[in-house]
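Of the protein chains in this complex, one is absent; all others appear in place.
First chain written, first letter: the chains are A, B, C and D, and each begins at residue 1.
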Amino acid sequence: MTPFLAEQLRNLYLLSPEIVLCVFGIVIMVADAFTPAAKQRWLGWTAFLGTLVALAAVHHLSHESGVSTAYSGLIRVDGFSIFVHVVVLVAVGLAILGSIDYLEMEGLQRGEYYALVLFAAVGMGILAGANEMVMAFLGLEMSSISSYILAGFRKRAPQSNEASLKYFLLGSFATAFFLYGIAMVYGGTGTTRIDAVHEAVWSAVGKQGHTPALAMLGLGLIFVGLGFKVVIAPFQVYAPDVYEGSPTPVTALLAAGPKAATFALMLRIFYVSFNSASSFWFWAVWISAVLTMCIGNFAALVQTNVKRMLAYSSIAHAGYILVAFAAGTEIGVAAVLFYLAAYVLMKVGAFLVLTHLGQLDERYLDIQDYAGLAVRQPVLSACFALFLFSLLGLPATGGFFGKFFAFRAALDARLVWLVVIAAINSVIGAYYYLRVIVAMYFWEPSKDYTPTRVAPTLTFGLAIAAIGTIYLGVLPARVLDLAQAAAHSLLSR
Amino acid sequence: MFILDSLWIILALPLLGAAVNGLLGKNWPKSAVNSVGIGSVALSFLSVLEAVREFSQLTPSQIPFVRDYFSWIAAGPFRVDFSLQIDQLTVVMLLVVTGVGLLVHIYSVGYMAHEGGYYRFFSYLNLFVFFMLTLVLGSNLIVMFVGWEGVGLCSYLLIGFWFLKKSATDAGKKAFITTRIGDFGFMLGIFLTFWTFNTVEYKGIFTQLQQGSFAESTLTLIGLLLFAGAVGKSAQIPIYVWLPDAMEGPTPVSALIHAATMVTAGVYMVARMNPVFSRAPEAMFVVALIGALTAFYSATIGLVQTDIKKVLAYSTVSQLGYMFLGCGVGAYAAGVFHLMTHAFFKGLLFLAAGSVIHAMGGEQDMRQMGGLRRHIPITYWTMLIATLAIAGIPGFAGFFSKDEILEAAQSGPHANTALWLLGVAGAALTSFYMFRLIFLTFFGKERFDEHKVHVHESPKNMTIPLMILAFLSIFGGWVAAPHFAGGTDYFEKFLHPVFTQYAPAAAGTETAAEAGESGGMQLLHALTGIPVILGILGLLVAWWFYIKNTEAPKRLAASLHGLYLLLLNKYYVDEIYLAVIIRPLLWISTHVFWQTIDVGLIDGTVNGAAHLARQAGGEVREIQSGSTRSYATWVLVGAAGFTALLLGLWWKVR
Amino acid sequence: MIPVSYFLVLSAILFGLGVLAFVFKRNIITIFMSIELMLNAVNLAFVAFGRAWGQLDGMVFVFFVIVVAAAEAAVGLAIVITLVQDRQSLNIERVNRLKL
Amino acid sequence: MPSSHLLTIVTFFPLLGVPALLILRGEDHIWIRRIALAVSLIEFVISLFLLPVFSATAGGYQFQEFHDWIPSVGIHYHLGVDGISLFLVLLTTFLTPISVLCSWTSIHERVKEFFICLLVIETAMIGVFLSLDLFLFFVFWELTLIPMYFLIGVWGHGRRIYAALKFILYTMFGSILMLVAIVWLYGLTGTFDLVRIQEYLTHTILPPQTELLLFGAFFVAFAIKVPLFPLHTWLPDAHTEAPTAGSVILAGVMLKLGTYGILRFCLPLFPHAASRMAPLIAVLAIIGIVYGALVAAVQTDLKRLVAYTSVSHLGLVVLGLFAFSTVSIEGAVYQMLNHGVSTGALFLAVGMLYDRRHTYEIKEYGGLATPMPILMSYFLFICLSSLALPPLNGFIGEFIILVGTYQAHHVWATWAATAAILSAIYLLWSYQRVALGEVTVEKNKTLPDASPREKLILATMAVVIILMGVTSPYFTRRMQVSADAVVQRFNGYQDALRRPVIAPAPPRAATAGAIHSAAPVAAVAIAPEVTKGARP
Partner (left out) sequence: MSLPLLLFFVFAFIAVVGAILLISAREPIHSALALIVVMVSLALVYVLLGAEFIAAVQIIVYAGAVMVLFVFVIMLLNAGQEERTDWSRMAKYAGIPLAVIFLFWIAHWMARAAVGAVAGYAPGESYVTPSTTADLSKLLFTSYLLPFEVTSILILIAILGALVLARKEDKA
């Protein structure tokens, strides 16, 4: 084998999860044309299989020791990337499981849907491993453009269209900022390679005594672009609308996947490229964290639409993640990663429950509809309660440890007041989560709502999410170790 | 040494009786219940007798005779054993408690024969005897406190025995709560004692007092705090108010608890703690002052009461005042002596009054009686004896004890003329209102409807206790009689060690004014002393008013209308307490604490915060106006803001 | 010779105008066009910086941006068409069913 | 020291009942109750095995168990028992079967879930008492909330939802701050292990400001739970709306979590801050005592009344703790037990009334002694225990606390002693209104007296009340060493303060290497007064 061929094979190997997803995506796309409507759900299973195979590929990659780069350093395969891949793939897999019956019910069962989901996953995977802003940009766009379409997948529903349009316009708007940021960073440092930017900044600091102002400006604009995607204040505005309007399984995906992947990119850019400027961006993160938590929680307090409430809740959670982000330490990275893992499970889990509860045309999303649900559907209610408790941050759930590690990281960096604000916020947040539980458990059963049987597919998905949530809540040690290793690999050269 | 070594038997018997009756007696026949009730107390009494016999054989160094049973409280250095002790003072109290207790039990068989809750009654009575014995037998303040509170409980239960009557339950509650106010002081006294002496054992406290020197102010404070407990329990000014109300209970209860034993616990306690008081003259003065004031004050109220038991109740308050006066002027023995004689004659008075009430079919208003001496002669005679005794007519028990107290107040080491005057005046009033009671009840014409009320003499099981007590009311005082003839006061001699063993050295061993005048002169002096004269005067006035000239009281009442009303309404003390303390407290609790602070302020703040949060949520959601352009503006705000922030920081650092 | 900063300032002005257009315009398609304007500004900046650094990487970036913009345009306009079929209006202010 | 898994068994045994209950059909109420009762009784018996083996003289924690849980963060599964927690555990295991029994007939709906909640709550509470790892402690602490939240919310009365939310939000507000403090403490000491933190803090003196903030965060969490005035308003609501078993558990054990926490964490870990804040806290405690009693007196709702008595009683416990004497602390611990039994019993009795009439309004009752003498006798007896009548249990605890407090602070004890008067007022008054007099409401004339099951419950409580009144040294002797240790530590700290203060050098967790130093610098700027001196 020639060295060239060997290198190309290795490149392909290192990129295997994305390739697997692409292949499955294309296969589904093609198969769609030849599959009769009645059998379309098998495409969903194929997509799920795709995520499993991709996971297997990720698993295989995880045996790589140290840090490898592919395609002349454009892609970095390290523990960090692998961890984020897993998180993203879990989110995608769960979302697919939630979609199969949903689409059936809505009469939207199409191969394109799953193909788009898988392509979005490719984008997220690229984001996770990007070591070059071009790649980051492309990854971001792949996941975004797929998301725009997915958000509008329920074309019959006006709110789905609206969500799609808003997401598209604002998403592109933010992308423009992101790109301009990249341009400025490029202008300031002469490179767009993430690790090279670090060196350029560092040498500029050495020569001129400070970070180039252009790079700084660029960082600010990058923060805008990425902050938009991870839904932090004041760029959170679009999220509730989009999350509410999108088909629920898509909401699950949107709330989890892109957020996790974009956070990964943010970590790379902020922690690696602008590591030496952390005293500057720290304040941006700090302010944004406080705003995000407060806006998310306060606005959620007054929501009666549970789906929208969960959308606000995911804003609040982005705030908690920022608390860990603000720490600026390796522990902080680990905390962010762990939080993402827990968050993906509980958030997707919660939205999956809504997938079922909403019923046809997402009719039942008001809190009133869930009155006395616990009597009629005890297991589903228990499941929902579990996710809500986890979102709330009660022990024995993943959410608790997520919050705990976040607090720990922030306190470790002496961010006492930030943690206190986060703590108070999480109590405020408790109110609206508990209100749903109040409705389900304490109220008299609602008359309008007729429960339907939970489909096996969804049950399977919910079981995974629930077990995962509890696993992270009871035995977080292993995942935490992985997160720490990932954090370490992110920061190692 | 059978009983002395097992002092607990004395306690255990009544407790057992109480438990058996209380738990099992509900469905038993009355005879079974009362044999358990009486039997246990009788056995206890016999044990006491045996204990006294054994006690008399102890050498002085063995006294007080202490027995530890078990460690009851052990918290760090605060250790309390459940231990009992017996000394001369205890002996007196034991005899009184079990003796009178036994008589009252026997009496109750007849008195309560027709009442419901018979088993309950005997159970409570036995329980009372148990606690009272605990009180007097305890060898430390805590065990005493147990008995102290326990008798309070029994008092509560027995006053409210007829729990269907609101007045009865009110009275029981009032008794308990009011005495608790005193107990508050008592508890603080115990705390201070422990703080000072690091122990609560009598022996330890007294020994330290003797050996070390303690600040008089501390001792005074201890004395006053302990005395506060006594004031509550023994119904002295200003918290005597519960005792008259306590007459809502069955009469045997009044006799035993609210005359003979429980209410004297305060006196016992002061006497018991005499080493402390002896070193705190100011505390002693307060004791004497409160005692004298109460003695006079409640006697004035007794003048105009018409309820036979109320008269006796105020009389009890008054007599308790004498006892404190005695203790306060240093004549502890006299105080205890009066305690004993009072137990006899006041117990008798109550039992006899009970007999009257029994005979009258429940009527307690003396204005509805009259001429009863022909119908119930035994009751009449015994009651007369008791009245003579309480009025201090020479020869009767009360004469000896009361005179001794007044004498000490006049000429003892802590003599105080003003207090003496109060005491003497009280004595005159006592004589008056007691004879008023006798005359109204037993003399004159029958003021009741003989057809409705079938007046009958009480059964034997009621009259025999009366007779025994009458005997004691006459002769019970003679143990101290020789004193008046210049001889030895046997009672005092017996108690002498208790009050001298730990007495301050300077005070010496004087207790009775034995020296000086010759015996004959003394006797003459005593017999012609002002108290006696006034006592007889009181009798005569009462005779004048209620036999001779029955219109006189009305005229007097009319001419002194204000004073009369004041007395009749007991100086409006209950009303004042209600208006000044209870009502405001309840009002503040309800309106200020509960409604304003709890509901308004705290919950208001919390709910307000919640409301505010929701309102903030309502405001915050306005950001989400639904307009894409406004969303873009927010992104722009962020872009401008954060770039400005970053470059601002950059500018600063550069 | 033209200083690079001239290009950059031109880029900034165009970007700013693009932003202004986004918040100013009400027609969805025009708003979309303002995004294209912003992307154009970005491209200019990339090329200018690339020149400044003497590298071609900036131009490569522009290439990708153009590709993405084209893809976005395809999808975006499809979304717009779908929406207009439903709302019968191109006014962005009428797209406010989802709010609060 | 015998190394066994006894503590783990004690902690988690009740959970065994959960799958057993889950298997049963929901309608099979009889077997559900039986199994719940059996599990809780066996649990009680198991917990009794602690007693003979527990050494009264050995210091420190006994029966310790130590396993890794999340090693990379230094979180361990560390259980241990000392004289303080021993009896609290027993109290828990004792009250749970009682609660099961008292819910025998009063719970008709979702019976299975009800008993599952009870069993879970038992495990959580025992876990709180036995945890020696701060993190583990916190986990159990929070776990107690959820089942209680459901107990109140699902099986409660009228305003149950408001009460349940109020309960959980109040408590969570406190506990989240505690979590922050726990993590912060971890940052300072590098461990979550209580024993090691204690050791560390013996050698190192925290900067006063830091200590005060940490103390405050812990204390507020505990004070809310206790509840200390003015954080008490959730309690009356929670009690009033909770089902009887919920109230029994809540008053009997859950409030003790607060006082236990103060004793276990606030005092030994932050002695200086504790002593600085002691006057303030004592004043609050005293206000609580008097205020709780006065407000209790004027309540018209029986259960609310009892709830306010808890405010008063636990104020006394807090006072005892902050008097810092062995005597008062032992008294406080003992009083925790007493309060658990007495107030638990009060709630039981009140619950029995509720079962008959479905109201707590006092004016709906009156003269009940006539139709139900036995129940009312027990009620009176329990009232007497609660108003600290010697020689019943309440007296012992209250007296010891007051004696101990008085040794150091005359004025505090004097104010606190007024409780003796006030408790008599509210209890006897309410008893009078409920039990005495003529029967005023027609319905009440035919109410049945205590059933055998109720008699069994009440008699058990009565026996315990008497036993605890007479045999207190059995308990206090076993607390002695532990209480002494707290006081010693406190005194030792006072000595240490007189030595020159050495700025501590906190060991950092191995992985906690900062990748840069700028963020912490910025962070310090946020809270300079907080972190000042925390790092050399």
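Criterion: a residue touches a chain if its C-beta (ideal position, glycine included) is under 8 Å from a C-beta of that chain, and two chains touch if they have at least 3 such contacts.
Being a predicted model, the structure only gives us computed values, none of them experimental.
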item: Touch with the omitted chain, as defined above, among A:148, A:243 or A:370; value: A:148
item: Identified contact with the non-displayed chain, of B:6, B:71 or B:625; value: B:625
item: Omitted-chain contact residue, chosen from A:41, A:110, A:198 or A:356; value: A:110
item: Given A:71, A:202, A:417 or A:460, the one touching the chain that is not displayed; value: A:71
item: Chain C, residues in touch with the chain not shown (by the definition above); value: 1-27, 29-30, 32-34, 36-37, 40, 43-45, 47-54, 56-57, 59-60, 62-64, 66-75, 77-82, 84, 89-91, 93-94
item: Chain A residues touching the omitted chain (full complex); value: 11, 15, 22, 26, 29, 70-72, 74-75, 106-108, 110, 112-113, 115-116, 119, 122, 126, 132, 134-135, 138-139, 141-142, 145-146, 148-149, 152-153, 155-156, 184, 187-190, 200, 204, 207-208, 212-214, 217
item: Hidden partner interface residues of chain B, rising order; value: 625, 627, 629-630, 632-634, 636-637, 639-640, 643-644, 647
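Note that in this section only the chains that are shown with their structure count from here on.
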item: Between the pairs B-C and A-D, the one where more C-beta pairs touch; value: A-D
item: Distance from the mean Cα position of chain D to that of chain A, given in whole angstrom; value: 41
item: Chain A and chain C: spacing of chain centres that average the CA atoms, whole Å; value: 26
item: Residues of chain A whose C-beta touches two or more other chains; value: 165-166, 169, 173, 240-241, 279, 283, 431
item: Interface hub residues of chain D, defined as touching at least two other chains; value: none
item: Chain B residues touching chain A - in the complex, by the definition given at the top; value: 610, 613-614, 616-621, 623-624, 626, 628, 630-632, 634-635, 637-639, 641-643, 645-647, 649-650, 653-654
item: Touch list for chain D against partner chain A, complex; value: 68-73, 110, 135, 138-140, 142-143, 145-146, 149-150, 153-154, 160-161, 164-165, 168-169, 172-173, 176-177, 179-180, 183-184, 186-187, 509, 511-516, 518-524, 526-527, 530-531, 534
item: Contact footprint of chain D on chain A as seen in their complex; value: 271, 275-279, 282-283, 286, 326-331, 334, 375, 389, 394-396, 400, 404-405, 407-408, 411-420, 423-424, 426-427, 430-431, 434-435, 438, 441-443, 476-477, 480-481, 484, 488, 491
